[in-house]
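Structure provided below as structure tokens; questions to follow.
Removed from the display is one protein chain of the complex; every other protein chain stays in position.
Naming follows writing order (A, B and C), and every chain is counted from residue 1.
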Amino acid sequence: MIQLTHDPIGHADVLQTVASTAAGAIVLFLGTAREMTGGRRTASLEYDCYEAMAQKELAALEAEARDRWELVDCAIVHRLGSTGLGEASVAIAVSSAHRAAAFEAGRWLIDRIKEVVPIWKKENWADGTSQWVHPGVGE
Amino acid sequence: MIQLTHDPIGHADVLQTVASTAAGAIVLFLGTAREMTGGRRTASLEYDCYEAMAQKELAALEAEARDRWELVDCAIVHRLGSTGLGEASVAIAVSSAHRAAAFEAGRWLIDRIKEVVPIWKKENWADGTSQWVHPGVGE
Amino acid sequence: MKIRVKLFAAARQTVGRGEVEVELSEPATVGQLRAQLARQLPQLAGLIGHASFALDARYADDAEPLPAGAEVACIPPVSGG
Partner (left out) sequence: MKIRVKLFAAARQTVGRGEVEVELSEPATVGQLRAQLARQLPQLAGLIGHASFALDARYADDAEPLPAGAEVACIPPVSGG
């Protein structure tokens, strides 16, 4: 299950999506908006997204994860727009019969999402400035 | 935070325990009661526990995890007594500034819990028989 | 041919809109689009140098031809998750 949403992520719903009596393990990963980054204070985050492509890329990652590991179910939700401190920007839930698959697939999914899915974060700093984050691009 | 409980595990509470604006990542692991094991159908699970020692061992594992990784917070809840199919027998939540620590500590904690914490599972099979699980002990 | 290119994040913010039009002689590749876009938007040249491009919501190499009518997007380094 893939979802892009402007609303706060309901992690209970995400967990419910992957729950199954076939599963012996569920791993939920939440990426959450951290207040301090390299000594600077964040007020909020904002996410921009190329939605049609992000949907496709996320679905391709889900399919690849199901290919690589024996999963019972898999759900990925990414928040768009303004995201407050402590709120989740992304939720990944993976269920499997045994725990190794759920841990490995969860970790692989978040690593790959950060590499290929066309979603961008803007830091709204507490000092009133803001900055889109484009890793590797000089400032 | 360490808890042993005869009630269903409320994973929202467990997540809430480790939530923090200092965290950029939260990993929640749920061990859940699976229906099929090696072709046999389970009706329910039951957990026995040496509570005083399990508390100590879980606290020692939490302390060691905090030592090994930079964690924001850590919570471990284990269910005791009768546990229905699909219900969680254990919940481990770990928060950290960056995701590697949360994934690694979560995985390490469940692996170690299964090795050293004095809690035992009984399979109540659907055929009416039951069996305490003692890995390595011949039947 | 005229190509409309979708812009996101810092590119969208710098240009002030979500799409720009680029004029290219046919046939053109993704690499030629990249070069022309950087000439047309010099304030974005650094970002465009690090960006990928997508054709119809799929990553495309610089060597790929630009089919007429494709949805084209400039994908600067991503930072979701």
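As a convention for this text, a contact is a pair of C-beta atoms (placed from the backbone, for glycine too) under 8 Å apart; a residue touches a chain by one contact, two chains touch by 3 or more.
Remember, it's a predicted structure, so these values are computed and weren't measured experimentally.
Student: Over the full complex, note down every shown chain the hidden chain is touching.
Tutor: Hidden chain contacts in the full assembly come out as B.
Student: Looking beyond the chains shown, say which of B:Val27, B:Leu71, B:Val94 or B:Val117 touches the absent one.
Tutor: Touches the omitted chain: B:Val117.
Student: Considering the whole complex, not just the chains shown, which residues of chain B touch the missing one?
Tutor: Residues of chain B in touch with the missing chain: 31, 47-50, 52-54, 56, 78, 89-90, 110, 113-122, 132-138.
Everything below uses one rule, namely that only the chains that are shown with their structure count from here on.
Student: Can you work out the whole-Å distance between the CA centroids of chain A and chain C?
Tutor: 25
Student: For chain A, write out the residues touching at least two other chains, lowest number first.
Tutor: In chain A, 31, 110 touch at least two other chains.
Student: Of all the residues in chain C, which ones touch at least 2 other chains?
Tutor: Within chain C, no residue touches at least two other chains.
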